[in-house]
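Structure, as structure tokens:
Just one protein chain is left out here, and the rest sit where they should.
Chain lettering (A and B) follows the sequence in which the chains are written, and residue indices restart at 1 in each chain.
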Amino acid sequence: MKHLLPISLHVNGETHHVRIPPWRTLLEVLRETLALTETKRSCQEGQCGRCTVLIDGKPINSCLYLAIEAAGKDVQTIEGLANSGVLDQIQKSFLEKGGVQCGFCTPGFVLATKSLLSENPSPSEDEIRAAMVGHLCRCTGYVQIVEAIQDAAGHLKPQG
Amino acid sequence: MSELSGERILADGGLAIGAMTTLQGLLSSPIVRKNYGVLAEAAASIGGPELRNVATVGGNIAGALPCADLPPALISLGATVGLKSSNGERFVPVEDVFIQFGKTVARPDELLTTIRLPSVSSRSGGRYFKFHDRQSMDMTTVGVSAFVTLDKTNHVFRDVKIALSGSAPVPMRAKKAEAALRGRSCTDDALEEAALAVCEEADPRTSWRASREFRFELLRSLTKRSVRSAHQKASLAIGDAP
Partner (left out) sequence: MLLATSSPRANNRANNMHDHLRNEYDVVGQPTPKKDGALKALGHAEYADDISMPGMLHGKLLRNPHPHARIVRIDTSRAEMLPGVRAVITGKEFPGIKYGNLPQTRDYLPLAIDTVRYIGEEVAAVAAIDEDTAEEALDLIEVEYELLPAVFDPEEAMRPGAPLLHDSAPSNICAQVAFEFGNVDEAFFSASYIREDTFDTQPVKQGMLEPHACIGLWDSTGKISLWSCKMSPYVVWRQLAMGLGVELANVRVVQTVVGGGFSGGKQEAMPMDFCAVMLSKKTRRPVKIVHTMDEVLTIGHMRHPMKVWLRTGTDKDGRILAQHCKLIANGGAYSSIGGFSMYLAGAMLNIPYRVPNIRYEGKRVYTNNGFCGALRGHTNTQICFARDSQLELIAADLSIDPIDIRHRNALQPGDVTPNGFRIGTFAFDECIERVVELSGWRNKRGKLAKYRGIGFGCGSHISGARLMGHSASAAEIRLQEDGTVHLTTGSTDVGQGADTVLSMIAAEVLGVEVDAVRFARVDSDSTPVDPGTFGSRVTFFTGNAVKRAAEDARRQLAEIAAQRMKVGADDLVFRPGEIINRRDDRQRISLKEAIRWGAFQTGRLVISHGTYSASDEKIDFRTGYGNLSPAYNPSACAVEVEVDPETGQVKIVGFWGADDSGFPLNPLGVKGQVIGATVMSFGHALYEGLIRIDGKVMNPSFRDYKMPLITDIPKLADFQHSNVVTWESEGPFGAKEAGQGAGTGVIAALANAIYDATGVRMQSLPMSPDRIRFALKEREGKKYAEKEFSPATE
């Protein structure tokens, strides 16, 4: 028990007070301590992007991020994106453009897209690819994912 | 701890970067992009946004891995690192930081705190070319960073610094290749000689990732490309903007 450190994690707008060993990754704490299983474990070495969460709006691999580092920061998982089960535009675009097959990679891509579009509302195709390079998909071959991101950008772009 | 991230312009016109600056932070810095483009280029070549949002400049150096991408760019820029302990601070040129695979000169009580970049002159430019199988994300097989300064004619190499990744147990400087270019114009012959010199002084290993022979092929090609491209950049620009 002496290994446990008390920290506050702000996840999806809610504050959680937890006591965890300092070596726990953010991924482990999200899944096991907070039972937020929408962030998945896959390669666990920062190659596939499946464990992506946004920290202060920036995408990171939670499998390589210590939970204690996240203390005091704003953590957003895919759960924080939708509003009571209503899809946000990015999620809608992924669905409508066929960007979802097995769905395992989808939340990672969606969060990365959110971060991309908040910084660059009209990304070129090359900019989309560069932003998504840390996300592996084995099902779609990426074409419909790029199309989904372009579609979302088109819908979300401020008009005028 | 706040001094460990962020950047500060130095009195001599150089730049000090905190070791905890993330790679993404580094490559979004306007000063780094404008004056030390080769460093931004090296940082941009590492992983993807998720990794770059967390990985730090200090981490890429302190790990002392031969395939790390920042050290060659830093070496070619003539950078130094600050090592701080309760006894004070010392500065070591990056090219002297690596003792062996995975080990730097930092003593157990020292913290790598800053990276110092010297001021750059106009008529200088740098490029970092690295090879990997896929178009992104891969560990570097071999990388060559070239930073050149031209003379008043804008053709002849006044100074050249070439550094390599994946070519020896530690990131290394290719001094023979530099010597082959100093005082010369950027001709095909000069580039070929430099490439051959790099292959003489590099000592890449054969691993299941890539054979020694293939690394030599890559070194030869990337040396010529990075030097030629750095020369072009230097002749066009003032400072090392990308």
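To be clear about the criterion, contacts are C-beta pairs under 8 Å (C-beta built on N, C-alpha and C of every residue); 3 or more make two chains touch, one makes a residue touch a chain.
Everything quoted here is computed from the prediction, not taken from an experiment.
Novice: With respect to the chain omitted from the figure, which of A:A67, A:V100, A:L117 or A:A153 is a touching residue?
Specialist: The single option touching the absent chain is A:V100.
Novice: Give the residue, chosen from A:G13, A:G141 or A:P158, that touches the chain omitted from the document.
Specialist: A:G141
Novice: Pick from B:V92, B:L111, B:M139 or B:V156: which residue touches the chain that isn't shown?
Specialist: B:M139
Novice: Identify the residues of subunit B touching the omitted chain, counting contacts across the whole complex.
Specialist: On the side of subunit B, residues 131, 133-139, 196, 199-203, 208-214, 216-218, 220-222 touch the unshown chain.
Novice: Touching residues of subunit A against the unshown chain: what are they?
Specialist: Listed in rising order, the touching residues are 35, 37-45, 47-48, 50, 77-79, 81-82, 85, 87, 91-92, 94-98, 100-107, 110, 125, 128-130, 132-133, 135-147.
Methods note: only the chains that are shown with their structure count from here on.
Novice: So the centre of each chain is just the mean of its C-alpha atoms; given that, what is the distance between subunit A and subunit B in Å?
Specialist: Roughly 32 Å separates the two chain centres.
Novice: Which stretch or stretches of subunit A touch subunit B in the complex?
Specialist: Subunit A residues touching subunit B: 46-47, 49, 52, 55, 58-61, 64-65, 112, 115, 130-135.
Novice: Could you list, by residue number, the parts of subunit B that touch subunit A in their complex?
Specialist: Interface residues on the subunit B side: 24, 47-51, 53-54, 136-137.
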